[in-house]
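One protein chain omitted, others in place.
Moving on to subunit A:
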C-alpha cells in the first residue's frame, strides 16, 4: 500500500442512474477509513458541479448537497476536467473544484483509479 491517494472518477451525469452516487459512496468510505482519496469529474460527470440543482421533482436527493460535504468527510480534493466544463458550458461550480487537464501523469500520481 502506498500513501498516495485513490482517485474516484465520476463520468456519468447525476440522476440518470446510481453509478455516480455509488462512486461517491466509495470515496466517502475511503475517507471514513482515513485513506487519502480525491474525486475527478469528467465528461457528463461535470454536471454534478452545476449550481442551482433541485432534484426534488425527480423524487431524488440533490447530489451537490452530498458533494458539498465531501471535504468535511475527508475527501482531499475535487477535480474537474477543463475541457468537459467548457463542453457543458459550466463556469461556476458548486461546490468549487480545482480545474485540471488530466493526462497520463495525473492518473499515475494516484495509487488506484476507480471508475464505475
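Note that a contact is a pair of C-beta atoms (placed from the backbone, for glycine too) under 8 Å apart; a residue touches a chain by one contact, two chains touch by 3 or more; residues count from 1.
Please note the rule applied: contacts and distances are computed from a predicted model.
Asks: Refer to UniProt and select, among "ChsH2 C-terminal OB-fold domain-containing protein", "L-serine deaminase", "MarR family transcriptional regulator" or "tRNA 2-thiouridine synthesizing protein D", the name of the complex member that is left out.
Replies: "tRNA 2-thiouridine synthesizing protein D"
Asks: Thinking of the whole complex, not just what is shown, which of A:30, A:63 or A:85 touches the missing chain?
Replies: Considering the complete complex, A:30 is the one touching the chain left out.
Asks: Could you please point out the subunit A residues that touch the chain left off the display?
Replies: Counting only subunit A, the missing chain is touched by 1, 6, 18-19, 22, 25-26, 29-30, 33, 35, 111-112, 114-116.
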